[in-house]
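What follows is a set of notes on a single structure, which appears directly below.
The complex appears here without one of its protein chains, the remainder shown in place.
== chain A ==
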Amino acid sequence: MSTASKPPAGHFTILYFASASSYTARDSENLPAPLPVSKLFEVLEVKYSGIKPKILDSCLLTINLEYVDVTDDSASDVVIKECDEVAIIPPVSSG
């Protein structure tokens, strides 16, 4: 997971943790910005068929290390901007 570098212009970085990383077979990637947060799951579902029901629906989502509730109406206005760091964090339950 090498994410120290900044994304290219017009992009944001998305980090995939735990099962999200297994499903996408990558730790991170850069996606075009701006992107309304309400559209993020659709974009990912197109790229990774089946990821929404299997992974995303039970995930925690953060933008720049801050929790965003995608199910909440107040999140519908949130837009992911250039250079943002988005993280997909599925629950890890083992130990």
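Here is the rule we go by: a residue touches a chain if its C-beta (ideal position, glycine included) is under 8 Å from a C-beta of that chain, and two chains touch if they have at least 3 such contacts; residues count from 1.
One rule holds in what follows: contacts and distances are computed from a predicted model.
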Candidate names "Adenylyltransferase and sulfurtransferase uba4", "39S ribosomal protein L13, mitochondrial", "Exosome complex component RRP45" or "Chromosome disjunction protein 3"; UniProt protein name, chain not shown: "Adenylyltransferase and sulfurtransferase uba4"
Positions on chain A where the hidden chain makes contact: 1-4, 17-19, 22-23, 25, 27, 48-51, 53-55, 57-58, 60, 62, 65-67, 69, 71, 87, 89-95
